[in-house]
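Entry: chain A
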Amino acid sequence: MTLLDVSGLVAGYGPVQVLHGIDFTVDAGEAVVVLGANGAGKTTTLRALSGMLHCKGSATFDGQSLVNRAPSAIARLGIAHVPQGRGTFTELTVEENLRLGAYARRDKEVDADIDRWFDVFPRLRDRSDQNAGSMSGGEQQMLAIARAMMARPRLVLLDEPSLGLAPIITQGLFAQLAELNRELGVALLIVEQNAMLALSIASRGYVLETGEIVATGTGTELQENDEVRRAYLGV
Partner candidate 1 sequence: GGGDRDDETTDTTSGGGNGDEAIIDTSNCTGDTATGIEGNVIKLGTSLPQSGLYSAFAEILRGESAYFEYVNEELGGVEIAGETYQIELVNRDDEYQAEQTVAAVTELINDESVFALFNVVGTKNNLAIRDLVNDQCVPNLFAATGSPAWGNTDYPWTLGTALVPYPLEMKALVDYLSANDPDASIAVLRANDDFGAAYSETLKSLIEGTDLTIAGEETYNVELFDTKSQITSLAATNADVLVVGATLIGCPDALINVGASSWEPMIYMSGTCTSKTLMEAAGDDADGVFTVLPTLDPANPANDSNEAMALYKEKVAQYQSEADPTNGIVAYGWTAAALLVELLEQSPAADRVAVMETARAFEASDVGILRPGATVSTSADDWFLGETFSLVQYNLADQFFADVGDLIEEDGNTAEYTPESLING
Partner candidate 2 sequence: MDLFLSQLLNGIGNGVVYASLALALVLIFRTTGFLNFAQGEMALFSTYVTWQLTDWGLPVVASILISMALAFIMGVVIERVVIRPVEGGSPLVAVIVTLGLFLAFNSISQLIFGTESKVLPSAFPDSSWDVGGIRITAQTVGLMVVLAAECLLLYWLLQRTKLGLAFRAVSSNAESSKLVGISVGSMLALGWGLSAALGALAGAMVVPTTPALTAASLQAVLVYSFAGAALGGFDSPLGAVVGGITIGVAQALTIQYIDPLNDIELVVPFALIGLVLLFRPSGLFGRHVVERV
């Protein structure tokens, strides 16, 4: 079943158009990767989907249109976003950041979930009372991911989740994402430069170049595409 259905999406900044009508889908419980060079429009795509940018075209999530819906309403539909630049609430503590992740939830299992993500990123547990703004770059990246997960979303938009993470943490993170995806059926839309790792957990991928999708296919198909190998896999 198609969870996210995007077609003809156009978005940009003021007079500058960045996305020139892109189409793609994410099925329920699927993990999809978006590859693309610097400035290709990956971040723009994710921001448009979570309502942070004015956009045209069509994008539906579970049958509901996302176009020009308020970001907070989109979040409440079950879409979480790990933004590029992390979007930390710098003046708040680590724990408060995580609680905010669960803002739209009404259930009583928030504490249990915090614990769960503390297990994934033990550094966060050690620093649960530290001001998030004073954490190291990688620590904040962990926080951003954990915060998004706290919403128990149906779809997570991850914008370069491995940015600034140590290799060992990156490996753990992707293992965890794969598990979430497998066990809980959380759909993932991952923008990632570590293409090898990302494709290893994804079922499909898209390649974005200057605002247009130029290639698509399953993980293995892409891994065999020469263009992709040269630019994104470094082999």
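Keep in mind how these were chosen: all candidates are chains of the complex that A comes from, given by their letters.
Here is the rule we use: contacts are C-beta pairs under 8 Å (C-beta built on N, C-alpha and C of every residue); 3 or more make two chains touch, one makes a residue touch a chain; residues count from 1.
Predicted, not measured: the structure shown is a model, and the values here were computed from it.
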Complex member in contact with chain A (any copy), out of 1 or 2: 2
In the complex with candidate 2, residue positions of chain A that touch it: 50-52, 70-73, 75-76, 80-81, 83, 87-92, 96, 99-101, 103-104, 131, 133-137, 147, 151
